[in-house]
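My structure is below; once you've seen it, I'll send some questions.
With one protein chain withheld, the remaining protein chains of the complex are depicted in position.
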Amino acid sequence: MQENRKHLLGLEGVPAEEIKLILDTAESFKEVLDRPIPKVPTLRGKTIVNLFFEASTRTRFSFELAEKRLSADTLNFSTTASSVKKGETLRDTAQNIEAMKVDMVVIRHPASGAPHFLRHWIKGSVINAGDGCHEHPTQALLDMKTIQGIHNEFKGLRVAIVGDIIHSRVARSNIYGLTTMGAEVALCAPAPLIPYEAEKWNLKTFYNVDDAIAWADVLMVLRIQLERQSQNFFPTLREYHNYFGITRERLEKANKKITLMHPGPINRGIELDSDLADDPEYSVILDQVTNGVAIRMAILYLLSGETK
Amino acid sequence: MERKVKAKIIDETGLKRTITRLSHEIVERNHGTEIIAAVGIRTRGAFVAERIVKEIERIESKKIPLGILDITMYRDDFRQRLKQPVLQQTDIPFNIDEKNIVLIDDVLYTGRTIRAALDALMSFGRPAQIQLAVLVDRGHRELPIKPDYVGKNIPTSIGEEIQVKLKEVDDEDCVLLVEAPLGEW
Partner (left out) sequence: MKKPLRKSQTIKNTKEMSNFKPAKKVLLKNASIIDGQNDYKSTFDLLIIDGKIKEMKPEIVSSSEFDGKIFDLSNKLLLPGFLDMHVHFREPGREDEETILSGARAAMTGGFTAVCTMPNTQPVTDNREIVEFIRDEISNHLISIYPVAAITRGQKGDELVEMAELIDAGVVAFSDDGKSVANSLVLRRAMEYARMFDVPIIEHCEDAGLAAGGAMHEGFVSTNLGMPGIPSIAEDVVVARNIQLAEYTKSKIHIAHISSAGAVELVRRAKEKNIQVTAEAAPHHFTLTDETIRSFDANFKMNPPLRSQKHIEAIVAGLKDGTIDAIATDHAPHSIEEKQVEFAAAPFGIIGLETAIGLIIKQLIKPGILNWNQAVEKLSINPYRIIGIPAPQIKERGIANLTIIDPEAKWKVNKDELCSKSRNTPFDGWEFKGNVIGVFNNCFYSLGEKQK
């Protein structure tokens, strides 16, 4: 870890050796999680606050479990942005946290840049657990850990990200992380779901999902937010499923070994066939969940050194 | 970093002899090899443990289980560090319940590493006994920890350190008394 790295706000610009260190460290914590007593005293006496301004179960549970496995003291604050006036809570909460002398803050917020904003208000470390449509670095790292468990090497590996890319922080963090590690990344989505000037990322783009499947070693399927349909990003969920949904028929037609990932929660039958999600032949979705805890332990550990 | 060597305390032959003696003591005290298992502490304790396990196999024609422990996650100097040390793998591929665990390290000094190792071991189960074997005991204990098997007692003064060299990671097998680097005291 870079000596000056105090926060994990995103993967954009994080060098390969740091990503590698996080993935290696997670390996040590995976071993801890397999022990009869899967708990270590590493963060004993540290206080971590989980600030969730957006509904989340899996990420929040994953962080909480990671913190508890490391023996940290944790506080949880969950609210939805709709229940409070925009902007007000974040600043107030930050000031409260600062008064409590908290060591680390894990934040999820519906606004891009909220963790970056928080960083200016508190002395402790800030870990981004998802900010708006910007980044979700721990998710991408656990995805990469999962990919590494199957394919070993990132170099030359072909990962196609399929779905709602424009609104996906998971997609952005994976694009930054995977390309840094030498993987080839492609985007596949209806054109309105690919952000403006995305071509400057220099990634392959597919508008035909069969072509993406034929090209890819790994398919990272994103969740389609149901309310997008009313915003005309695509005509109907039915048409989305028929033209971009990942189905058993499509995978079998490709007749190749392919790794299927999804950051969850899945809209079964829309972006992904229900039985495919549960098929160990393709799906590594449950490995993603396990790796999530180890990755978050690694990040908490690496960021928890005292700073000047 | 090369440090000034004050004396070579144990040479290659001496080291071999010490390992043999420690192995005999371990077997004798545990009435055979039935319930013993060795756990070495990274980095050099792990290699010492490997050698002891090999030696016991040679003497008794029985292979005892060997585990390797990385105690970084259990260290108590956490708050003083700026940068986190790199974690290494812990690998204990056997059930430690009801076993006599021989915990092995190269140098016993303040006892803090052993304290951390004891904590770590406990999360793997409930051994019948934990015994401690070290190549060198250099004194200056800060915790109430006493080894069960000692290769050699070397009382050191402030300003001196013990350096164990092992061929697995160094260029020779020996134990050196060296001057501590300036500024560390």
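Should a chain be cited, it is by its letter among A and B, assigned in written order, with residues numbered from 1 in that chain.
Following the convention adopted for this analysis, a contact is a pair of C-beta atoms (placed from the backbone, for glycine too) under 8 Å apart; a residue touches a chain by one contact, two chains touch by 3 or more.
The shown structure was predicted, so the numbers you read here are calculated from the model rather than taken from an experiment.
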Inset, instruction - Taking the complete complex into account, tell me which visible chains touch the one left out. - result: A
Legend entry - Candidate in contact with the missing chain, chosen from A:His134, A:Arg223 or A:Arg296: A:His134
Legend entry - Identified contact with the non-displayed chain, of A:Arg169, A:His262 or A:Arg296: A:Arg169
Legend entry - Identified contact with the non-displayed chain, of A:Phe117, A:Phe206, A:Tyr282 or A:Tyr301: A:Phe117
Legend entry - Residues belonging to subunit A that touch the chain removed from view: 12, 86-88, 90-91, 109-114, 116-117, 131-135, 167, 169, 172, 195-198, 200-201
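Heads up, the rule we're going with is that only the chains that are shown with their structure count from here on.
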Inset, instruction - Round to the nearest whole Å and give the separation of the Cα centres of subunit A and subunit B. - result: 41
Legend entry - Of subunit B, residues touching subunit A in the complex: 70, 73-74, 78-84, 86-91, 119-120, 122-125
Inset, instruction - Note which residues of subunit A are touching subunit B in the complex, please. - result: 1, 3, 21, 24-25, 27-29, 31-32, 35-42, 45, 301-302, 304-308
